[in-house]
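Left out: one protein chain. Kept in place: all the others.
As written, the chains take the letters A and B, and residue 1 is the first residue of each chain.
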Amino acid sequence: MNTLAESSTVQSRESVKMKSPEKEALIAAHQREFTKTIGEIASPNPRIAAREVNVYYGDKHAIQNIGLDIGHNEVIALIGPSGCGKSTFLRCLNRMNDTIPGCRVTGSIRLDGQDIYEGGLDVVPLRAQVGMVFQKPNPFPKSIYENVAYGPKIHGLASTKAELEEIVETSLRRAGLWDEVKDDLAKPGTSLSGGQQQRLCIARTIAVGPEVILMDEPCSALDPIATAKIEQLIDELRELYTIAIVTHSMQQAARVSQRTAYFHLGRLIEVGETAQIFTNPRHPLTEDYITGRFG
Amino acid sequence: MKQITEGHVLRRYDGELRELHYKVLEMGTLVLTQVRGALGALKSGDTELAARVIDDDDRVDDLEVEADTEVVALFARRCPKGSDLRLVMALSKAITDLERVGDEAVKIASSVERLYAVRGDRPSEVSLNEVLALADTVVRRFESSLRLVDSWDAEDAQRFIAGQREIADKFHRVLAEMLDNGGDEAGGPGFAVNLVLILKALERVASHAENLAEYVIYQAMGLVLRHHAV
Partner (left out) sequence: MNSEVSQVLSKRNLDIVNASLKRRHAAESRFRLYGLLSIGAGILMLVILLGSIFGKGYRAFSQTYIGLDVHFDPAVIDPEGLRNPEALAGADYNALLKRSLGELFPEVTDRQEKRALNRLVSGGAAYSVRDEVLAHPELLGGTSRLWVSAGPDVDMLEKGYVDRDAAEAERIMKDRELGWVDKLKADGRLERRFNVKFFTAGDSRDPEQAGIWGALMGSLYTVLVTLVLSLPIGVAAAIYLEEFAPRNRWVDFIEVNINNLAAVPSIVFGLLGLAVFINFFGVPRSSPLVGGLVLTLMTLPVIIIAARSALKSVPPSIREAAMGIGASPMQTVFHHVVPLAMPGMLTGAIIGMSRALGESAPLLMIGMVAFIVDIPHSIFDPATVLPVQVYLWADSPERGFVERTSAAILVLLAFLILMNGTAVYLRRRFERRW
């Protein structure tokens, strides 16, 4: 199975060299066959629908032909070894890859039916719709209040001070942080503990009213209790938002997600119900990864 | 073929799974010896052998406790996933089945003690041979089910389950015959009752052997076959 994956990267390297359209079409067709995902990629009620997404960093084919739906009020976990493209795929969903020079994305990603890679689409409202929480808690070096209020301010979501205060309070409440910080809103965000900082970042994301929240290994820098709090929060937020989470912890993927997608060397190997993926994966690569036999 | 427990990046995990696997196989071998001993006693009328079989059950119980502890430790420490999870689940269930088989061997041995309680008194050869012939088949099946737990070969397991119907028919035939003649053939109603009990125990053993085969299929394919006729 490993040789299969290797030969596919060789394939992609060759495809970069060849220019003739017939050959390219042939290779594309071959690759579609080659990069077929096991399991149901479609969702009955998709919020995000990605089809045939390819990402190139210069000559490197980082993501090959990925198709995946993310349903309403669903938590989907993206797992896989380092460098498998899961974070790259996640960053495609709110076009954070735009900032990386030499990065090229092909295929279609639709958010509520609207292609987000369509020419002329502004990324600013997109990023308000599709928020992102990062690996390292990264509050602004400002007060807790300012951290949460910044997003609504730049988007003009509040017309009066009272409205802004209400948004801040609601966001902090939803992030489960209000009771801990309501008396210290003027304190710098960086003075909080790591777990609180991450919840502050989640509150900051919620404050601009997104539909989708992307989380890139949100708990990798946190202790187990703080992690559990974030996981509980994710479970609560599922009622209101669609969540895609990249994680290195299979335990965490198993705990928080309804569906799990396994990435390997830029391909989406297998998607399925989380319970099925973790008890009875169908692809040997998934099996090796989740049982700890990878490598 | 590569061992089913091998290949983890964390090699101690391999060892722990293998240890549990061996413990289950050891338990199976012990139980098999018990069944064989009980049937040998039935054949030869050796009540001392039967008493030894009953005593040996303690060892089976000890092994069961040990194996269960290992299963719990594996869940706590390794959080098995995928095929490992199914393997541990299969082994854990196999432990219960093997312990039951041990109990059935004890039942047979007790019946043997009762059959030969009066010196010189024996059941009729015809009935005894019929039961022994059936017992032979059951022991062979149990033995091959143990081999399945060793090899984890799902295809063999499927074939094994396919042969279950045949043995069930045999049971019905022998039991029906014995009931037809009201135990006269067996050499008296006392003999007949004990022989029926032994038959019942043998049937349970065969059924546990089938369970083992089902676990092998579950491990290999993630399918739950229990309670579904194949």
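The rule we apply is simple: contacts are C-beta pairs under 8 Å (C-beta built on N, C-alpha and C of every residue); 3 or more make two chains touch, one makes a residue touch a chain.
These numbers were taken from a predicted model, which means no experiment stands behind them.
Q: Going by the touch rule at the top, give the shown chains the omitted chain contacts.
A: It touches the following shown chains in the full complex: A.
Q: Pick out which of A:V208, A:A226, A:A261 or A:I277 touches the chain that's been left out of the picture.
A: Here the residue in touch with the unshown chain is A:V208.
Q: Which one touches the absent chain: A:I41, A:C92, A:A128 or A:A254?
A: Touches the omitted chain: A:A128.
Q: For chain A, which residues lie in contact with the unshown chain of the complex?
A: These residues touch the chain not displayed: 94, 96, 99, 101, 123-128, 131-134, 136, 138-141, 150-151, 154-155, 190, 201, 204-205, 207-208.
Following the convention adopted for this analysis, only the chains that are shown with their structure count from here on.
Q: Quick one: in the complex, what on chain A touches chain B?
A: 250-251, 254, 278-281, 286-288, 290-295
Q: Provide the residue numbers of chain B that touch chain A in the complex, in ascending order.
A: Listed in rising order, the residues of chain B that touch chain A are 7-10, 13, 79-86, 221-222.
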